[in-house]
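Some notes on the structure that comes next.
Note that one protein chain of the assembly has been removed; the remaining protein chains are unaltered in position.
Presenting chain A:
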Amino acid sequence: MHRLALLRPHPVLMAILTGLVFGALLLLLSGQNPLRAYAEMVRGALAPRNWNNTLVWAVPMIGMTLVAALPLRGGMVNLGGDGQLVIGGFVAAMAAIYLPLPGPLLAAVAILSAMLAAGLYAALAALGQTVLGIPMLISSLLLSYPAIGLTSWAAGFPLRDTATGLAQTLPVPEAARLPMLFGPVSTGVVLMALVAAVVVWADRRSVPGYELRMRGLNARFARYGGVPTARQTVTVMFLSGALAGLTGAIIVLGTHYRFINGALVSPGYTWSGLMAALLAGGEPLMAIAAGFFFAALQTGGFAMQREIQVPRVLSMVLQAIIILFVSLRNGRGAARKEDRS
């Protein structure tokens, strides 16, 4: 049995391979050369001159992966990432534009208030579950829409930058912008790396991390052991939302320099992040790796589309197939276990 397990390829690797094979078939069917398309993707994502692009994509991707992974680690699902992301971006922009604070302090306050606002908003979804009994799957998703709608309206009407004609706010002052490291990469990458390291460390070494992991493995066991699961739900959702707020703030203060209607939501960071977190079963380090992989897939897709005109939706297709196969395997495994008892 042991030897067999060693010979059997890793399930995630298998899923990736399967995804690549399916993708190749699709490409063949549409008259493309799959090898060439894949080569372009790899080059687009990993060639040294494209690293910057991949990093710019990876920062929000990893942020939103952690947003999903944190609750998932405890067996909870936060589907409201989009709402929390826009609240974070919006509040960061507002604070940076309207608060009379000097330079670096302004950026810090903008980021912190973004995290606080988005965290509180996410905690609301948790309270919906613990107090009113609305499943968080639903409450978190439902709360997303008013957040997107309200910020969109604010950016389109009362707070619009009338000079541009687009639904976007005024630019944030220079002083509040995240300093650039190289090319289009801002210090946001450092911030995100720090936060990711803290999450990984807390997951492995801290008492709350232990309690969350145990809950994810068996919620009844955690309750039996005295883990205050209701309070934990609210705290975890607050932190998850705060991470979304941070992600929004990094994009606004490091890339867009203003709040642009739709710009935070349309790349689909939330959903790709959720998929990456699912792929890793909520384990933060694996989730980060998966998030990075999906970011590379995306930037590779852009390059492929640019160079050889293969539509970049292929990356989304690959991503979906990989997830499908990983979850298929998990689902089947779980069902088999139930059969045995």
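The rule we apply is simple: contacts are C-beta pairs under 8 Å (C-beta built on N, C-alpha and C of every residue); 3 or more make two chains touch, one makes a residue touch a chain; residues count from 1.
FYI, contacts and distances are computed from a predicted model.
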Which name from "2-oxoacid:ferredoxin oxidoreductase subunit beta", "Cytochrome d ubiquinol oxidase subunit II", "ATP-binding cassette domain-containing protein" or "Amino acid/amide ABC transporter membrane protein 2 (HAAT family)" does UniProt give the chain that's left off? "ATP-binding cassette domain-containing protein"
Of A:22, A:51 or A:210, the residue that touches the missing chain is A:210
Sole residue of A:30, A:164 or A:218 that reaches the chain not shown, by the stated touch rule: A:218
Could you list which residues of chain A touch the chain missing from the display? 1-2, 205-208, 210-211, 213-214, 217-218, 220-228
